[in-house]
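Subset of chains shown; positions unchanged.
Every chain is named by a letter (A, B, C and D) in the order it is written, and numbering of its residues begins at 1.
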Amino acid sequence: MKNILPIVTIVLALIVIWYGAAFKMNSTWTYDQAARAGTEVTFSDLLSDTMQQSRPLLPAPHQIASELWNTTVEKKITSKRSMVYQGMITLKTTLLGFVFGIVIGVALATVIVLSRVGRLTLMPWAIISQTIPIVALAPIIVVLSNAVGTGTLMVPKAIIAAYLSFYPVLVSMVKGLTSPDQMQLDLLRTYGARQSDVFWKLRLPSSMPYFFASLKVAVAASFVGAVVAELSTSAISGLGARMLIGSQFGEPMIMWAALFAAAILAGLLIFLVGSFEKAARHLMGGRAL
Amino acid sequence: MKKPVIDAQNVDLTFQTNDGPVHALKNVNLEINKGDFVSFIGPSGCGKTTFLRCIAGLETPTGGRLTVNGMTPEEARKSRAYGYVFQAAGLYPWRTIRGNIQLPLEIMGFPKSEWKGHIDRVLDLVDLRGFGKKFPWQLSGGMQQRASIARALAFDADILLMDEPFGALDEIVRDKLNEELLKLWAATQKTIGFVTHSIPEAVYLSTKIVVMSPRPGRITDVIESTLPPDRPLDIRDSEEFIKIAHRVREGLRAGHDA
Amino acid sequence: MSRLDTRAEQVLWPLGFGVLVLALWEFGVRLFGVSPAILPPPSAILAAILSSGPTLWEDWVQTVVKGALNGLWMGTLAALILAVIIDRFVFLKRGLLPVANFFAALPIVGLAPIMVMWFGFDWHSKAAVVAVMVFFPMLVNMLGGLAAVDTMQRDLMRTYAASHTQTLLKLRGPAALPFLFNGLKIATSLALIGAIVAEYFGSPIRGMGFRISTEMGRLATDMVWAEIVVSAVTGTALYGIVSAIEKRVTFWHPSQRG
Amino acid sequence: ADDVTLQLKWVTQAQFAGYYVALEKGFYEAEDLNVTIKPGGPDVAPVQVLLGGGADVMVDWMPSALAARENGAPVVNIAQPYKSSGMMLTCLKESGITGPEDFPGKTLGVWFYGNEYPFLSWMGKLGLATDGSEGGVTVLKQGFNVDPLLQKQAACISTMTYNEYWQVIDAGISADDLITFKYEDQGVATLEDGLYVLEDSLTDEAFKDKMARFVKASMEGWTYAAANPEEAAEIVLDYDETGAQTMTHQVRMMTEVAKLLEGSDGSLDVADYERTVASLLSGGSDPVITKEPMGAYTLEITDAAMK
């Protein structure tokens, strides 16, 4: 709670800077328009015009706030113009991709940890996989999953989200599954334990803190993946599509509102997963923080 | 003649490392009889841990012969002859104390119905009754160490191997645990191998003190204790005790300078 | 587990795997008669790479050298400076960090059209997207790194009555290096992807992102894949370079000592 | 009923009103067709969808369709509801441009992703280099909007008579401040928004019959839409899933689109086709297509539809 004052101060400072920047950046258009119309601009004209352009270079904070308000609270959540409606679609994609990502990440990590050959072959490719610009392949993914017979864009979008989110899970799980030290492994050997015992009773439980810690990163990655997928698969709904549509139809306010809605949703997701992580840690006998 | 439980003859162990071979054990001969309490003492790196691990079949000697109950250590390990207590408590943080003690029972396939009995018995033994539901970090270091001993006792192995189990504890707690360990040993007549850095501890606990020296690790002295089996704590101020301690210290110093 | 991986194994296994995948791909595409407009065989991709050298080079310079690398150093430098400032003032740490975390959650590619509006069509807007993209992971890692010094090491500096700057230069800076490199590894792949995606939203008529999207529209998927290969090779090389520098600079860190 | 999936070239808007009207008014149903319309977008190449089996028929521009044909995607034009081209280049007067002779040295915004061919062949005809070399023009890959003109990042941008042009106007720049070059007027018009199918599918008589009925119903839709722009716009709005389109804009678009439809009954005018091909073949050093295409259109379907 002692953080409130600093946060408020910083946010206020940012808002002031933002207004200043909006004034400065949007004034070019005002001057241009005046020049085209052959009129003079007074300072008060300038001030009021830069704060309420419909296609500003940088919208003033209150413009974004009111657009957000209009598209969340004022609209029915079933309306296509509602950010809540669009957010839900992105959320669905994110969660689907997240689940895929977890499954793939954990499965690969298991193979990598249990088999030397698996580690040698798969680990470098896992790293390389993240240097491929998956967006470039978005159209192909759409077409291929269409060809396989998934009618909607949900599957290709989720594939892209999963592609980005499996990696943090994989890396953490490899770390986690190899985290038991020699002593812990030897303890089980003194019991004459089988490999499966070692995996289920030692490796898997000790990887859990790493697993939970990776979830926050993974859900953020999945979210970015979902938004990018909506941007690049020509989706028509979802927050990513909203940004694109705002840009296409010359309504930048839609784009800005979608951007902020996305940040809020992402923050919410990370917070939720973080809380889940805490709860899970507690159940696992971890120290409450 | 009594057959030794653990019989080491000319045991050698060389580790192959990047910087060349490390002779961890060289020509080690030792017989340990049933019911012996054997302490290993020696400077860091002299091979105490390595030798204990050889006994437990966690490491395979590169030379010599080592038998446990007439079997190879590997076979003895498979027949679950050992309770091993590591230097750190090494409890699994995601299991409660009960859960930790239950672990070897699960793995060794004890029938579920017997678990409770075993666990309650050893919890009593180490004086942790009532703490079974706690998680390790909710206990002090000394209590954790006792829990790890309980874990090693739960399945009634004949041989108890302990690698500096009390290294991290303060003197007073250590004294207490030493006393209790002696009582336990008296009650169960287990064969115990015990690594320590502390001369008083070694003298106080053992029937046999093995002094080792490094590079390469070998045994420089084996001292049969002349102390009576019944040992109150203040036996440590006795003449006899100080004499043995002195002999151990001399043995150590000799090995150290060599 | 215990066997060390030889250099040859580290290279041959992944290479073999790659070759196997390529072979299956080539074979599968031919067997099922997949249209090259959807998935070209690797041989066609290779041919495209060989025949379009100058174009690929021009695109590479535009996107990697001008867009990604410029953005990378700008974003990294800005993050470093801000991290040092934030770290100096508790007030900023409390206030700015949560706000930064909020912005870090922004899907930054969404900024690409805005950046094009602000900084024009050429590489400046791409570098801006990249800079913002790498800024937050670098900031978070640096702040983590600067705080990663343990209390004892910090107290040591206090007993010397060291100034803030001295502590920063001699203790916390070096201690933060492993974190810096961790951040850089993430940042390099982000930079590449960011620069490519940003070109989707307006660009001059060169650049890897431009080429990918244009050639995709022309169904010249072999060229699309050629660019993807260039991107993956570049990303892997950047990762390798960062790792190599990391190895040299943080040779003292346990993770680098093997 | 027979299933037909139509892949549009762009998002749901009055540009495609005929198909939506036919769907909404039951014209397809009357032909015993069950039609699904898939909107497109900036990253959808309709040809790819067709190849991937995601659609039976697509709306595309002839230049990109012919280019795709050369690249191994055998598509065939089966109908051509749009008679004239709506493409133009819109410039700010203040940039000093008065005619094509002023283009050299200027920055021009162009759509890519398969839409660049008409521009390239126009520049080829003018003899202007597009690779940034001396005496040529500087080409920008224009994004999804008209901002480059508003921000004065480009002297001219590509617009459609029925869409982007009005976005510029709506943004507050009056028509007097603009100068426009229609491709039609420059003699470089190419055919837009035709219906295309895969060549292989035309070997199937049932499919041909299905397409004939589809084209017939679609043309009914177009006729109706052209006659009732308000209602057509409303129907389009109903189908618009983005919720970003507005009534005024769509009515205006429909009115403009109607002008481009004039003179077509749906069947391809072979003269127009040949003009387009000629223009694409002549595109300077780097022509869009390198050889005269064969079998790139068929009149069979429209003939069947008209009878």
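Everything below uses one rule, namely that a residue touches a chain if its C-beta (ideal position, glycine included) is under 8 Å from a C-beta of that chain, and two chains touch if they have at least 3 such contacts.
Everything quoted here is computed from the prediction, not taken from an experiment.
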Could you list how many of each labelled chain the entire complex holds?
A x1, B x2, C x1, D x1
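To be clear about the criterion, only the chains that are shown with their structure count from here on.
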Name the chain whose C-alpha centroid is farthest from the C-alpha centroid of subunit C.
B
Looking only at C-beta pair counts, which chain-chain interface has the most contacts?
A-C
CA centre of subunit C versus CA centre of subunit D: separation in Å?
39
If you average the CA atoms of subunit B and of subunit C, how far apart do the two points sit, in angstrom?
51
Check: subunit C positions touching at least 2 other chains come out as 38, 113, 117, 200-201, 213, 216
Which residues does subunit B have that touch at least 2 chains other than itself?
none
So, with touch as defined above, which chain pairs make the list?
A-B, A-C, A-D, C-D
Contacts from subunit D onto subunit C in the complex sit at residues 42-43, 45, 47-48, 51-52, 64, 67-68, 71-73, 112-116, 130-132, 138-145, 147-148, 151, 153
Which residues of subunit A touch subunit C once you look at their complex with the stated criterion?
2-3, 5-11, 14, 25, 57, 116-117, 120-125, 127-128, 130-137, 139-140, 143-144, 147, 220, 223-224, 227-228, 231-232, 239-240, 243, 247, 255, 258-259, 262-263, 266-267, 270
How about subunit C: which of its residues touch subunit D in the complex?
35-38, 113, 116-117, 120-121, 199-205, 210, 213-214, 216-220
